[in-house]
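Structure first, commentary second.
Only one protein chain is missing from this complex, and each of the others stays in its spot.
A and B are the chain letters, set down in written order, and residue numbers restart from 1 in every chain.
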Amino acid sequence: MNRTLQKKMKPYIWLLPSIVLMAVFVIFPILIVFRLAFSEVSKAGIVGGFVGFKNFRDAIGLPAFKTVMLNTFFWVISVVGLSTVFGFIIAMVLNQKFHGRKIARAILVLPWATSLVIQASVWNYIIKYEYGNLNNVLLNLGIIKEAINWRSSYQIEFIWECGVGIFVTIPFVTFCVLSGLQSIDSTLYEAADIDGASYWDKLWRITVPLVKPSLTVSTVLNIIYVFNSFPIVYTMTKGAPANKTDTLVTYLYMLNYYNRQKGPATALSVIGFLVLCVCAGIYMMGVMRKEEDL
Amino acid sequence: MKLSESIKKKNRAALLLMLLSLVLAAVVLSLPAYKFTSSVYTKKSANTFVGDEKYAEVRAEVDAVAEEYRASGLDVEVSESVTERTNSKGKTTSMVAFSVDQTFVKNGWSFLGAGIGSAWVLMGLLLCLALSAACALAGTAGSMDEPYRTLDGRSASFRSASYYLALIAMVLVPVFFMVNTVLMSRRVDLYCDGLLTEGKEELFARLDAFLFGGQGGEDLEDMLKGLSFQNTGAMWLLLLCSAAMIAGGIQLRRGAITHTVVRGLLYAFVIALCVFILYPYYVMLVTGFRSIAETNDSDFLHLLPVKWQWGNLKHIIDRGVLRYLGNSLLIAGGATVLALLCGIPAAYAMARMRFKGKNVFLGFVIVSQMFSPVVLLIGISQLMSAMHMYDSIWGLMFINAAFNQAFAIWLLRGTFVSISPEMEQAAKIDGCNTVGSLVRVLIPMAAPGIVTTLIFVFINAWNEYTISTVLISTASKRPITVGITQFSSFNMIEWQNLFAASLLATIPVVILFMCIEKHLTSGLTSGGVKG
Partner (left out) sequence: MKKMFALLLALVMVFSLSAAAFADGGEITLDVIICQYSSGTQDWFLGTGMDGSNFVDKFEAENPGIKLNLEVVSWNDVYTVADTRIQDGKLDILNIDVFANYANEGLLEPVSQYCPEDLYNDFFPSFIANSVIDDTVWAVPDLASARALWYNVDMFEEMGIEPPTTWAELEDVSQTILDFYDGEVYPWGIDMTTDEGQAAFAYYTWGNGGGFIDEDGNWALNSDANVEAIEYAISLVNNGYTNPNPATQTRYDLEDMFAAGDMAMVIAPNDMPTYCAGKDSEVNLASAPIPANEGMTGSGVGVMDRVMAFKDESLSEEETAARDEAIGKFLEFFYRPENYVPWVSMEGFLPAVNSAVAALVESDPSFEAWLSVLDTSKFYPTSLGEWDAVKQGVIKAEQNALTGADVRAELDALQADIVAQAEAAAE
């Protein structure tokens, strides 16, 4: 009896440290956010009574709500999508044998190894019109004749932000794919060679399906990570002009600490959470169902 | 017999191609395609109308200057441009700008012997092209019908040399162009501003001789300042010649172009990628060691600092950067260990055990990540103050570990699932318990995945910024990400200090990565691995 109980309990014991850690340090703060979302919160952040869905109504009624949501979708889809594509291609290249592969891999880790605040500051400096380094270098190399304003409109600024987002996300995808590629048995390729398979056959029939689990993990994590990414947009434009380059997280941060609409800001974060849950949920379900089909 | 005939034909074509490109290169260099323009004198006059007194005065002045230049044997032209505006009071204002210009057209051969930078590059370029053709000839002499593979040592080396020389020639073409622009305009600026004094007189004398036939005299600095270089397509033609040379070289060397091109593209891709990725770090490096004035002055156009300010490094260390780095190492290291200690058993249970609520847990893990730390600031700070971990490095360790649990569990679970349980079962039969088989069998086999996770958690914790900003109030406990905000706020950005510190902050992560990189690539060897 005791033994079966022990056996039943065993998996939970293995999970316990992880659960405790997360429950205390992640779930508890999340609960507080939920409480705030349904409470009246003063401008200085003092929590008042329960107000139902008032904060949510206020949040959805904000004039910038639609822009910010659309921006957020564009931001997540472009950054996650493109960095997955590029990351996969780069991983395929770095999986080849060539001189200097080790150095190339070490270099690739750099964008990831630098904090986003720094990365955003550097790119901010690079694309400055007046004394930015990009103009400086291009002028010096004789590629352009006069300085170019790299941030001539907010649309372009937002694209730059996405570009920096992609730049810093690629290494993670690449290393996830690389570790997936590493675990593919080389005998599979040898067998395919004997069968006379072409390069593309091998890519689609062997590589992609076997790398897919790592890609799924990296994509799900990236969706969450990129959705919640804060420093790039905050450092480069602070959402200017007029929230047109804001994503949800930067917008609600500004709303919270600059405009001091703390109630709606918290409600907005809960809305973001729900959106993310739904999106990531749909993606995961889609992928897992397919995996089961296979 | 037939095969050798076709090889002979191919080799002959390749040789012909190389010789033809050599001739074309010679022709291109004879063309008067290199145009230098120099504004030897400019004068602007505000509130001046064409025909009025002030205009006549300035015009006379400019004409006199032009006359002086003509007297010294230069063929200059005077141009003027008038800008007319109606101002806010409805009055018309006008500004006249005069410019005394001279244009020199040079052909490639005239560079030779000029003794300036681009001349040396051009000579090298020509030499490479000629040698490449010569080597090709020498390499095929007597072995015209043989492919590279079966060649004896001498001919093979000649053919190889031919290929590599052509490659160097190709690289030298843009260098030639670049040196022309950089040397002729930008570096002259620096020399004139007295920023680089070494060899100034000598360079000026050579430029004077080359461009103005030694007529520059005392006005040389002014004349050089207005210098600009224009390349009328000659570079593209030269590039084409070099490309044709390479094509010939490849043909002679490999016999098959495809393989070389694919390898070439591979290297080109990797090099381009590395250059692109390293670019921001180049910016950090050079900006981090520039002087303050240099960092934000659009006139200081040069690729490297005029003088490397190593003092910046001392300055940021004086302001506590090493201390912050130490704190970051402690926080990130502690968080990584903790995250793995909690994450590995959880991931193992997820991968190997069957139990109720498995999917719930997996969902719980992922959902717990769906709030940005920015949003959770309030909750976290309340929690930390309740747990007496406010302003403590310990607190940050736990927070970072907790926030990376989902990543750790998901990545590790994926790795564990992809490894067949057979080996563990074998270990169990040998008498190992679950913990033993995990430690002795699974973990070594899952090394690449664990290393990926480790890097991931470490980097995330290393880069965490928002929570530390709020939780840490004692300056000496700040991690590096917060520490460097003293160099950058909207009300004061010290680019040089910010970037010098940023560079320092990147180094530990790179070192860590270099140390464990081999585990990323080795790890799974043979057997026991399910495809």
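By our rule, a contact is a pair of C-beta atoms (placed from the backbone, for glycine too) under 8 Å apart; a residue touches a chain by one contact, two chains touch by 3 or more.
Owing to the predicted nature of the structure, the values given are computational and were not obtained by experimental measurement.
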item: Options A:P11, A:G142 or A:G239, residue touching the unrepresented chain; value: A:G239
item: Among B:E146, B:E424, B:E464 or B:E494, the residue in touch with the chain that has been omitted; value: B:E494
item: Chain not shown: contacting residue from B:A13, B:V27, B:A46 or B:A141; value: B:A46
item: Which of B:S242, B:Q486 or B:S502 contacts the chain that the document leaves out; value: B:Q486
item: Hidden partner interface residues of subunit B, rising order; value: 44, 46-47, 83, 85, 87-89, 93, 95, 291-293, 296-299, 319, 341, 345, 377-378, 381-382, 385, 387-390, 392, 394, 435, 469-470, 473-475, 485-494
item: Those residues of subunit A which, in the complete complex, touch the missing chain; value: 13, 16-17, 20, 42-46, 129-131, 149, 151-152, 154, 157, 236-244, 253-254, 256-260
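We adopt the following convention: only the chains that are shown with their structure count from here on.
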item: Whole-Å gap separating subunit A and subunit B, where each centre is the average of the chain's CA atoms; value: 25
item: In the complex, subunit A residues that touch subunit B; value: 8, 10-12, 14-15, 17-19, 21-22, 24-33, 36, 45, 90, 93-94, 96, 98, 100, 102-119, 121-123, 125-126, 130-131, 133, 136-137, 139-142, 147, 167, 172, 175-176, 178-179, 182-185, 188, 210, 213-214, 217, 220-221, 224, 227-231, 249, 252-253, 266, 269, 272-273, 276-277, 280, 284
item: Residues of subunit B touching subunit A in the complex; value: 177-178, 180-182, 186, 229, 263, 266-267, 269-270, 273-274, 277-281, 283-284, 286-287, 295-298, 300-303, 338, 341-343, 345-346, 348-350, 353-355, 358, 361, 364-376, 378-380, 382-383, 398-399, 401-403, 405-407, 409-411, 414-415, 417-419, 448-449, 452, 455-456, 459, 462-463, 465-466, 480-481, 484-485, 488, 495, 498-499, 502, 505-506, 509-510, 513-514, 517, 520-521, 523-524, 529, 531
